[in-house]
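Only a single protein chain was left out; the remaining protein chains are all shown in position.
Chain nomenclature is as follows: A and B, assigned in order of appearance, with residue numbering initiated at 1 for each chain independently.
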Amino acid sequence: MKKIRWAWDNFEEILLGLIITVITLASGLQVICRYLFNNSLTWSEELSRYLFVWTGFLTLSLSIKARSIISIDAFVLWMPQRVRAGLNVLVYLFCAGVFAALSVNAYHMVASSAGQVSPAMGLPLAVVYIGPLLGLVLSIIRSLGRVICECKLVIRKEAV
Amino acid sequence: MSLVLFFGVLAILLVLTVPICVSFAFATLLPSLVNSDFPYTADAAIRSMVSGLNNFPLLAIPLFIIAGVIMAKGKISERLFNVFSYFIGNKTAGLPCAVTITCLFYGAISGSGPATTAAVGSMCIPLLTSVGYDLTFATALVAVSGGLGIIIPPSIPYIMYCNAAGTSISELFLAGFLPGVLIALCLMIYSYIYCKIHGEDKAKLNAQWQELRSRGLGTVLKEGFWALLSPVIILGGIYGGICSPTEAATISIFYSLIISLFVYRTIKIRDLPKILLEGVHSYAPILIILSAAVAFARVITLMNVASVVSEAVLSAISSKVVILLLINVLLLFVGMIMDTGPAILVFTPVLLPVTEALGVDPIHFGIIMCVNLAIGFVTPPMGANLFVASNLSKVSVIEIAKKAVPFILAFLVALMLITFIPEISLFLVK
Partner (left out) sequence: GDTTGGESASDDGSAEGTTYSFTVGTNTAEDSVNQLLAEKFKELIEERSDGAVTVTIYSNGALGGDAELTESCIAGTVDFIIGMTGSLVNYIPEAALFDLPNAFPDLATAREVLDGPILADLQAAYEAGGLKLFGYADSGFRVMSSSKAVRQMSDFSGIKIRTMENPNHIAYWQALGANPTPSDFSELYMSLEQGTLDAQENPYDLIVANKLYEPQSYIIETNHLLHTLNMVGSKATYDALPADIQQLVSECAAEAHQYARQMADERIESQKATIQDAGLEIITLEPAMIQEMADTASNVYDLVREQIGDELVDELLAQVETTSAAE
């Protein structure tokens, strides 16, 4: 149970760490094969790009979880902490809504790519597009997690 | 849908602290929500976001960020910096100037502004603060100097511009060298003024410098040798025909790993997961904004923002000087809200015919455009270097942007010289 909990808490990090390792190795291998053996890999650039698509959407979810997502807070710095927490509840509900709308369409993208394969590796494109869907669904969950945290801040009766 | 309403909603979302990527994503959905005939739907938005990431040259950003973390952990940065400090560490503004020079140096390795900021910032910000410089100043310095990454070739925006304008990439690359050096000079002059006004912690600086001097030039150079060699390896990789600019980022990861693990022995194999994790956390907040910016740019294109805005600006005026000034203002504004790549793709076809009619060389205009957009790297809300730098130092984007204002003014001085003295760009080309 503890292990599952740990894996869930670090899900994006684990996946992203693995992905960037594979990208680095594939790209390094390409340089070696092309320059030293004059025998280029035909799949390495395509693999890297597709993994990068996964990376982009997984980092969305990671940055919400790690609270590193970028927003402009200059205009709300004056607000008391509880008011800001209240605003955050609305903001992250809004985010979850936008991600939900996008994930419906990410799902369409997976569904409509049935039967299509990538040119170099012959990889089903659905596998590529599952990345955005996964990232968006995780982002909804992480946003709602953030909403719950901020709600606690609003309710908590401590001096501000 | 009216442009006022469109940008109004976007501004309100941003002010209410809705994350930038979400604000941009929602703005792309907005026109089709208001008017069901608008052809750009949510389906199209997600396609654009995916295709924005399905882009090989962008991979250089996370890779250079990870290489930067390795260089910092492996103390490669420290040794490289020691060599610079050995010579100018006791001079006024010596170290801030060394940062700008390092960005100039790194610009010749990296084709991207944010990647340069990441690579140089992760090594220089801790160093500057440890000898007493203000953290926000150090962060702003790196964020602005990181713009040199796209002015000094190789440069991904130059390649995009040439693609859109049909001009020669090799000529534009050559044209970028002198403007890059000029901008670096202007930034260094401001660093000097800043240090004169605010003073420096001479005791700390001198202690560090004396300690360094006591080790002797031979030792410092010997210790710094492998670090100094790293740009040589990476540049040599590109210019020696071994790797593409994006692959150079991979080379820099492997090179810095090998040096840190086996030569300097500053990191151990078991440190690698931590280094990787730190890298992942550094680039996490950036990538999705670049992706959302692509979708945003499509909507801006379909709403004809480029032609509406530029026609409004250009209709009444016929003076070349005034029009060039106005184009600079327009591009500075564009740089505030759009990322470099999409901005180049949207505005080159609109503005190039105007400047060509005025007799401005397309190569020269490419430099003007990219210098403007390099300034845009540090202007909120859409400032890629700000985001990267803010991540490195944990100073808020707005604080960095405030501290960057004088640097931006120095950059603007360079921009004016570059705009009105075409020879700065064209001297090496012709």
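In this section, a contact is a pair of C-beta atoms (placed from the backbone, for glycine too) under 8 Å apart; a residue touches a chain by one contact, two chains touch by 3 or more.
What you see is a predicted model; the values in this text were computed from it and never measured.
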item: Which of B:G8, B:G240 or B:P273 contacts the chain that the document leaves out; value: B:G240
item: Sole residue of B:I101, B:L261, B:L277 or B:L302 that reaches the chain not shown, by the stated touch rule; value: B:L302
item: Which residue of B:S168, B:N206, B:T266 or B:S396 touches the chain not shown here; value: B:S168
item: Contact residue for the chain not shown (choose from B:I61, B:I156 or B:L212); value: B:I156
item: Touching residues (missing chain, whole complex) on chain B; value: 37-41, 43-44, 47-48, 51, 54-57, 154, 156, 159-160, 162-164, 166-170, 238-246, 297-298, 301-302, 345-346, 348-349
item: Interface residues of chain A (partner: the chain not displayed); value: 34, 38-40, 42, 45-46, 116-120, 122, 125
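Following the convention adopted for this analysis, only the chains that are shown with their structure count from here on.
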item: Whole-Å gap separating chain A and chain B, where each centre is the average of the chain's CA atoms; value: 24
item: In the complex with chain B, residue positions of chain A that touch it; value: 13, 16-17, 20-21, 23-24, 27-28, 30-31, 35, 45, 48-50, 52-53, 55-57, 59-60, 62-64, 66, 68-76, 87-88, 91, 94-95, 98-99, 101-102, 104-106, 108-109, 129, 132
item: Chain B residues within the chain A interface of the complex; value: 14-22, 25-26, 29, 42-43, 45-47, 49-50, 52-56, 58-59, 62-63, 66, 237, 242-243, 246-247, 250-251, 253-254, 273, 276-277, 279-281, 283-291, 380-381, 387, 390-391, 396-398
